[in-house]
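Removed from the display is one protein chain of the complex; every other protein chain stays in position.
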Amino acid sequence: MTLLIKDEYPEKLFREDGKRLDGRDLKELRPIKLEVGILNNADGSAYLEWGNNKIFAAVYGPREVHPHHLAKPDKGILRVFYRMATFSVFERKRPAPGRREKEISMIITDCLEPVLFLELYPGTSFEVFIDVIEADGGTRCASTTVAALALADAGIPMKSLVTSVAVGKIDGKIVVDLSGIEDKAGEADLPCAITWFNEEISLLQFDGDMDLNELDTFLKLAKDALKEIYEMQLNALKSKYITIQEKYNGGQVKQ
Amino acid sequence: MMSIRRVISKIERNYIINNLKNEERIDGRGLWDYREWKIKHNLVASAEGSADVCLGDTRVITGLKYEVGEPFPDIPDEGVCTVMAELLPLASPLFERGPPDEQSIELARVVDRGIRHADCIQTKKLCIKENEAVYILFVDIYVINYSGNLIDAGGISALTTLISSHIPEGKWVDDHVEWTGGYITGETIVKELPIVLTFGKIGDIIFIDPSLPEELICDGKISISVTKDKVTSIQKSGAATFSIDDIQMLNKKAMELGNLLRDNLNLWQYKVNIE
Partner (left out) sequence: MENDELDSEEFEDFEDEEFTRDLVVPGEILTEDIENFLPGRGTILNEKKDKIISLNIGLKKITKNYINVIPLRGFYTPRPGDKVIALIVDKNPVKYRCDINAKDFAILKPKNTYKRSKIKTRGRIEKDIGDTSTEKYSIGDILITKIISADRLNMPELTTVGKYLGKRSNGIVISIDTPKIPRVIGRSGSMIKLLKNLTKCHIFVTQNGRIWLKGEDLAHEKLLIDAIKKIEKEAHTVGLTDRMSEYIENEKKKRGIN
């Protein structure tokens, strides 16, 4: 099986004018759009567009555990299922879940669990379904970010939201929010996530090479980007209600 | 209505039936009215064609990917198109994760058959070099929200995806394929537009486009694919029986309503031009 156009990586990841290939500065995020409560059959849901990434997240829970032997008597269980559509990537992906999807599912589960109160729901399960319709770099970060919104939309008590972004190094320069090309052709990629209730890291991976002192730079850059994305998550959660409030309160909404 | 459960309450069943007896449906539609259609095309850049279709609250996103490979020995000068469907758990608590089950297989196969026999896809135009290289098209349907009648939504979604397609054009050079730099689009690949229409039956009453509660209590369904003047496929499902008069009536209705829908949706507006 062949494709007519090859997936080629450009030589340089910076343009003549110093900007990245999509026109961004080093610390600039791609455009992000978030929407909450878009699927009415799930208990909670959210949709995200982040650059070219398009991702749906939906939550069911608390509900019975299937298969039953996985239920824990002393706490609830959280399961995340991250899947990509066959047409979400350049070369058609097989429909069945692959190893990468299973790994990412596990990482996102571990990342979201700290903000939940699973001990309050013994014998039940919370399930998060993440479906990537289009992928373009940083999908695990985007998925975590949208999944946190879906959990909040489901009315599940949370210690705080979770926000995620990837920082990395391309052509020797440290940048924020790697696109698909930058991810594949760059030298280093560090996806991370923060749980805001204790401002600690709940997701951390790294691929590439980095000096010992570069980690500090990476994480500082990440923190700034995470704050920016967090504001967007908060707006998305509130905006549905605030629009309605403003319509009927004559704009006298206190923020 | 009450949120989805596998068991439907008797009063909900009676409610729907009593109103149907007055030719009224609980969402205010007539027996032969579709819910509202909303269609977006070419939304996924990584796909060579895509569509996001809403029929009422049912939402389906479909994408097209291609590969170049050897043809089947019995059709050496024709390309191939296969349809797959997945009922995503996020679409409904009734959908479990895992490999495609009966419902998703039925969706894929009914949509596939509706397209296959209708001279819709010009498979000879999908041939690059006879016996050596043809296009293999994958039309993959993902159900994003389930609110009844996945088949009709899936059908329009697949059709719109094919119309919006833009596949790199290949030529045969010596012993391999190469990209010409151009694209073949839906205009070349698609000719006829078969429309699949699904009818539900509750008691003695038959109606089009079952909504979710109607679908969950219906005794049977029948899906009929039509072009302008031909019936190209039929699928009956569920335990209900249909009289021969009913079936003849439905074939006529399908042709009439199919033509109406085809005109209303004007799917050719979704073709894509690429230099």
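The chains carry the letters A and B, assigned in the order they are written, with residues numbered from 1 in each.
FYI, a residue touches a chain if its C-beta (ideal position, glycine included) is under 8 Å from a C-beta of that chain, and two chains touch if they have at least 3 such contacts.
Computed from a predicted structure; not experimentally measured.
Peer 1: Tell me which of A:50, A:196 or A:218 is the one touching the absent chain.
Peer 2: If we include the chain that is not displayed, A:196 is the one touching it.
Peer 1: If the hidden chain were put back, which residues of subunit B would touch it?
Peer 2: Within subunit B, the residues touching the omitted chain are 1-3, 5-15, 19, 22, 24, 26, 28.
Peer 1: If you put the missing chain back, which residues of subunit A would it touch?
Peer 2: Residues touching the hidden chain, for subunit A, are 43-44, 61-64, 115, 121-122, 124, 152-161, 196-198, 234, 237-238, 241-242, 244-245, 247-249, 253-255.
Rule of thumb we're sticking to: only the chains that are shown with their structure count from here on.
Peer 1: Applying the document's contact rule, which stretches of subunit B touch subunit A when the two form their complex?
Peer 2: Answer in residue numbers: 3-4, 43-48, 50, 57, 61, 63-69, 84, 86, 88-93, 96-97, 99, 136, 138, 140, 142, 144-147, 168-170, 177-179.
Peer 1: State the interface residues of subunit A toward subunit B in the complex, per the touch definition above.
Peer 2: 1-5, 39-42, 45, 52, 54, 56-58, 60, 63, 66, 81, 83, 85-90, 92, 95-96, 127, 129, 131, 133-136
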